[in-house]
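One protein chain omitted, others in place.
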Amino acid sequence: MKRVIGFGEIMLRLNPKNYLRLVQATELEATYSGAEANVMVSLANFGVDAAFVTKVPKHEIGQCAVNELRRFGVDVSNVIRGGDRLGAYYVEKGASQRASKVIYDRAHSSISEAKPEEFDWSLIFKNAGWFHFTGITPALGDNATAATLEAVKTAKELGLTVSCDLNYRKNLWSKEKAGKVMSEIMPYIDVCIANEEDAADVFAIKAENSDVTKGQLDKDGYRSVAAQLMNKWPLKKVAITLRESISANDNKWSGMLYENGNAYFSPVYNVHIVDRVGGGDSFGAGLIFSILSGYGSQEAINFAAAASCLKHSIEHDFSLMSVSEIKNLADGDASGRVQR
Amino acid sequence: MKRVIGFGEIMLRLNPKNYLRLVQATELEATYSGAEANVMVSLANFGVDAAFVTKVPKHEIGQCAVNELRRFGVDVSNVIRGGDRLGAYYVEKGASQRASKVIYDRAHSSISEAKPEEFDWSLIFKNAGWFHFTGITPALGDNATAATLEAVKTAKELGLTVSCDLNYRKNLWSKEKAGKVMSEIMPYIDVCIANEEDAADVFAIKAENSDVTKGQLDKDGYRSVAAQLMNKWPLKKVAITLRESISANDNKWSGMLYENGNAYFSPVYNVHIVDRVGGGDSFGAGLIFSILSGYGSQEAINFAAAASCLKHSIEHDFSLMSVSEIKNLADGDASGRVQR
Amino acid sequence: MKRVIGFGEIMLRLNPKNYLRLVQATELEATYSGAEANVMVSLANFGVDAAFVTKVPKHEIGQCAVNELRRFGVDVSNVIRGGDRLGAYYVEKGASQRASKVIYDRAHSSISEAKPEEFDWSLIFKNAGWFHFTGITPALGDNATAATLEAVKTAKELGLTVSCDLNYRKNLWSKEKAGKVMSEIMPYIDVCIANEEDAADVFAIKAENSDVTKGQLDKDGYRSVAAQLMNKWPLKKVAITLRESISANDNKWSGMLYENGNAYFSPVYNVHIVDRVGGGDSFGAGLIFSILSGYGSQEAINFAAAASCLKHSIEHDFSLMSVSEIKNLADGDASGRVQR
Amino acid sequence: MKRVIGFGEIMLRLNPKNYLRLVQATELEATYSGAEANVMVSLANFGVDAAFVTKVPKHEIGQCAVNELRRFGVDVSNVIRGGDRLGAYYVEKGASQRASKVIYDRAHSSISEAKPEEFDWSLIFKNAGWFHFTGITPALGDNATAATLEAVKTAKELGLTVSCDLNYRKNLWSKEKAGKVMSEIMPYIDVCIANEEDAADVFAIKAENSDVTKGQLDKDGYRSVAAQLMNKWPLKKVAITLRESISANDNKWSGMLYENGNAYFSPVYNVHIVDRVGGGDSFGAGLIFSILSGYGSQEAINFAAAASCLKHSIEHDFSLMSVSEIKNLADGDASGRVQR
Amino acid sequence: MKRVIGFGEIMLRLNPKNYLRLVQATELEATYSGAEANVMVSLANFGVDAAFVTKVPKHEIGQCAVNELRRFGVDVSNVIRGGDRLGAYYVEKGASQRASKVIYDRAHSSISEAKPEEFDWSLIFKNAGWFHFTGITPALGDNATAATLEAVKTAKELGLTVSCDLNYRKNLWSKEKAGKVMSEIMPYIDVCIANEEDAADVFAIKAENSDVTKGQLDKDGYRSVAAQLMNKWPLKKVAITLRESISANDNKWSGMLYENGNAYFSPVYNVHIVDRVGGGDSFGAGLIFSILSGYGSQEAINFAAAASCLKHSIEHDFSLMSVSEIKNLADGDASGRVQR
Partner (left out) sequence: MKRVIGFGEIMLRLNPKNYLRLVQATELEATYSGAEANVMVSLANFGVDAAFVTKVPKHEIGQCAVNELRRFGVDVSNVIRGGDRLGAYYVEKGASQRASKVIYDRAHSSISEAKPEEFDWSLIFKNAGWFHFTGITPALGDNATAATLEAVKTAKELGLTVSCDLNYRKNLWSKEKAGKVMSEIMPYIDVCIANEEDAADVFAIKAENSDVTKGQLDKDGYRSVAAQLMNKWPLKKVAITLRESISANDNKWSGMLYENGNAYFSPVYNVHIVDRVGGGDSFGAGLIFSILSGYGSQEAINFAAAASCLKHSIEHDFSLMSVSEIKNLADGDASGRVQR
């Protein structure tokens, strides 16, 4: 299977144990993650040769981030050392009607201040077949935007498939800025992953008859969003995740894959949430793996949705599920019976 | 907003982690709380100038209780030091059909043995506009009964609004004793908070057609309880919390505010419980805040119910929610979606 | 009440905290348990004189297993010391669609290599009225099979009631081997406990119209399984546990007792799972206690089902519920309301 | 070896982890211990048939205390259930120049309010050869004093050896009261255990030339204290523990046994402290075991001193050392080399 | 006693448990501290009215810092909310020959970017008698330098005593910059606290015959440093802490107070370290308290040295010792004997 390269930020994630609020916590769980890093870990778990490109400071906290990637099998030989700090974010897990909360402290991180010329994309992409990033990476700053653009251009030149999860982050840039920058990048993308809000936030592409705070879903609406994206850019596939939020503990979760004018919907899962951060990333990983494996459209969206459904049962950002565990669910066994 | 004074006991709360039973535990989480202290912490969180009056021993465990109040912004300048011990209670969190369990070890605490003359109520109530206590305080013993009576009388003389949560505790006194003592106190109360069982236990006031162990609720019954309370004493408002227990993990929760002959019901929330101890106290705090803020009746009961609904999602007794978080729920967003 | 003797393996159980996967864990909770040991602990909790027979190594880990039994009141005077190792097993708690996982590391344990002549059953059964084991014990190896056979024969000679939970474990022996060995043992058994899969796996006895992975239950099917077992061997009672797996968090749970040609079904409980390992063992304990207490058939199955329903709310294998707590549920209060 | 009976209080011990002060702690380690209970656990560890007599409340916290004794092999069949509460104490571990701190919350415990007639000493002492208690037991109150007196009288009538560790606790009674009560009890005692301060506090018996706060030790002084005790009462042996406090982390520790006019001194150990609470109790247990084993005087004091030296390396009150581990130290190997 | 105002940064401190290295940690202890905040907490513990001035972000992590100060009695009414982030630092506790390690991540914090005009010093100093800060505050950036200068000038005008701990941090500024800035500030300072390295780093003032990496101390050298500082600026007192580092676990610790041409040396303590971060701050607090209490020079340095000796026995930055505990050590009892 082809080598996959991810590019983005990896941060220190700090969260209180269980359902404690941050103001109650005297200890924080410390893990290391980020949207693209999460995808690479999932892929490495699936047996894919996955490498992550980023920049981290030389001190121990930077090393911790590298170690966490290595631990789960991601190739870190293209991680650059230097700069001032590793970004951090605080997560407070919600429950019932209380929402989860994420506080970012990522400004001035090593990767956000890395210069475009620090990345030798021709070298990085050697032997690789796929390049993945999310809308967070160019949002980190002008240097990061430039590096991303250079990366996608080089990737296309070298014949890699390029995937992007729109992942709009309002704390990083305005909708206007996002729209402008992402419009420059979109022409180089083959596979676009999004949720309904992303498309609306970044490109003002909206589905009708759907209100996410009410948790209603409308298949036609999603189909329409995908079609609009495809019309605008030379995408080969658009995949959209569909979350209906019943409460902070319970969500409905499914996905749609749109290609060749057809929309393929996965089953809808009732997920009882352990940790939903990283849910979208595991969907992206499932999709990339499906495509690399040559799955058909329905099989692909089913695998991606099952992969991300299962992510919700795992603490922290990384999805640590095997291909066989995911296939078991995609094949219909959602009973959660003990396996001895 | 007016200064609020709370009076009562603060105890060491000891509970095993997660769902462990007490007989399994080798470590206990140690927090400090009590019915009225919980209300003051909520109010301080809302930005109200809230002070707590109690007596704690001079040693470190007494100091811990004071520190926990200070930490969350409660004024402790009226806390008296002395006496023998801080009361304690053990909490075992239930799950599914297994009920939560509370074991009290509060006899002979400093506050329960404090003499009435130790409290200079005229001084304590200086600059204050509201006095709150619960039926637990006079139940602590004859000294505490006398202190409470003196407090409510002084409060009324000085023009404070007085609120009382009936909070009947069968381990502290008999129904007969409770009825006799509370009947002396009720004439000084403006706002009475209760649940159906409290009114029945203390004053033998019952609603028809409602069986709490079955979890059935009957709006007319609650209206009738409130009306009976109002007929008997010169109350301005009666508020009742309505809990339907599906299991130890899942409850339905709502509230009713009765004033001027009308009953206002909040929405009914399906709460997936993190910790339900202190749920009633956060309702009281929400109600006091609503009244101090001049909310209308429906807005007031909605805020109080939303405040206490959210409390169920927080570990330990204290409700650590902001006004804006509560308003968000009261305004209808119960989706628990991540806030970044 | 008569003294009960259990015979089998006790292992070190290692599990990550909460919902962590094994590959995430840096700490493991360490408890000591096993199918028959779990039953003995339940019985000791109920006030029964319960003794456990096994063999553990002389070192500290063996001592830990003994201590855990003693702690909960089980008589350990018949535990033999020696051999090489205490078996261990790893448990990973599932959530939502992710299944729980059990990894055994029990080969070559002291009990599995104990010689039959190390157990003096006449002495062990002195003053005892009941002997209990499960299908796991003879599956531990040829020595263990021989010891079990000797035990049941001696038990019958001495007039003890003998109960066996079929408990088929595919990692320990093949269906063929299990069927052959268990067929030698069945003639000595009075009370047989099973789930539908056990009867099918060990004796190829199947109920029609029931598909456990779909979670469907069929009363007639279970009745048929019990009747077939009774026809084949001189059993006095057959009890079957009925699990419908909604997800790793939520199961439906009930039981059936079949005797004298009649099937008695307990209510069906919706259990929100804390830890389901040991659920079947607590059912066995509830049933043994019910029979020793002279309960009627319906009362007996209700008590056993309530006992095991409540087990699902307790961490680790041991069910630490009292008779009164179980009766409260069996009598219909499933509300899980706080008990103060 | 003869059965040993201990009588006294068992309490909930709560301490912060490691070196945290109480005002920093949000979790407390919960164990169950008491002076005489500690001795019984040590003896059970040594293989002695040891039983503990006390009264604990019927609720779960009382049960926890019983379970902890059972876990380590102590016979609890004479523990009475009832009364209001289990006493508790808080321990804060000192370090360097900061002293450890103990805060007691033991008033009104079940055992302190038990009536003398609740204990049937003739029955309790059946098959027993030794009775042990400390000066704490009669100090719990008048009921406890009466029970202790009855116990020692019955013990002597039945021919048991009686040992008492003076263990003066200034929070429980005055020196005057202690002196008066203990003087009534001393005539029934065979083996008296003390430290220099105890003898001075209770009986105003002082050694010259020794200042414990300076950590100086004077062999002649201790010999003189023992001789004075022996002169005053019909004791057979007096044992004294000798602690020189270098800091909260480092102590020198040794013991003296005085009998037949001769003083036998153990080696002096430099102990690097893990937890020193219970150090004296493990000395008592070592001494009782030595005498029951028929050790010579020097061997006996060496074993007792080694036993208690090693206790200082163990967390919490209970000393969990085996006879062979203690003998290894008593025989001179203090190197602490790894044992594989 | 006069009100004391502290000014500086408060940060999130993250450290692994016990002696784990950062690369081993999956959980970090989270406390909130800073050089001047530590001093204020010590003073509040001593009963002094202590207030802390800083700026923290509006989110939960900022609130946590405020709560931690409130918890220990520090007045936070002058804490400004706003800006982007709370600074953080990582601490790894050393052991034996392995040094402790501190990694700062404090750039761009709210306080470092606060504008001088955000602080109304006349208002802040109302009713205050003492102003304390350290050399870290002006080192945070040009805004902070300006704010500090304005603060010291206002303080002098209003007649407050001003104390400064030089606290040179090489990561924040160069020696040249430090020397230049501090030289502007020194004319307003009454009490200067330093260690030998600080004076050398900031002002190139050196003591002869002393090599800190060898742990040698030279009384004359320290006296010379103090005299040089006094000659250069109109200081009233200079206090110097003297650390001899035996290993990461064991240090010798003492202090010198120089005033009116005389040097007063405290006893030298052998400290077995629990956590040495904040040791210097607790010395400053002890000194300020001593001066505010009117202690003589020798008594003052003895109290300050004892206060900071004891800090080394406490986890995290805050020194949580009472005046009586410190006096007990200053009066000569360093035995660390248990206090019951």
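Per-chain residue numbering starts at 1, and chain names A, B, C, D and E are given in the order in which the chains are listed.
The definition used in the following text is that a residue touches a chain if its C-beta (ideal position, glycine included) is under 8 Å from a C-beta of that chain, and two chains touch if they have at least 3 such contacts.
Quick caveat: nothing in here was measured; it's all calculated off a predicted structure.
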Out of C:25, C:80 or C:292, which residue would touch the omitted chain in the full complex?
C:25
Among E:104, E:233 or E:264, which residue is in contact with the omitted chain in the full complex?
E:104
For the chain left off this view, which of C:45, C:63, C:78 or C:251 is in contact with it?
C:63
Filtering E:56, E:277, E:291 or E:320 for touch with the omitted chain leaves E:277
Contact residues on chain A toward the hidden chain run 67-68, 70-73
Footprint left on chain D by the chain that the document does not show
18, 269-274, 306, 309-310, 312-316, 320-321, 325, 329, 333-340
Even though one chain is not shown, chain E touches it at residues 18-21, 23-24, 94-102, 104, 169-171, 212-215, 245-250, 276-277
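By our rule, only the chains that are shown with their structure count from here on.
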Approximate Å spacing (C-alpha centroids) for the pair chain C, chain E:
62
Among the residues of chain C, which ones contact at least 2 other chains?
18
Treating touching as the only link between chains, describe the layout with one word: line, ring, star, complete or other.
other
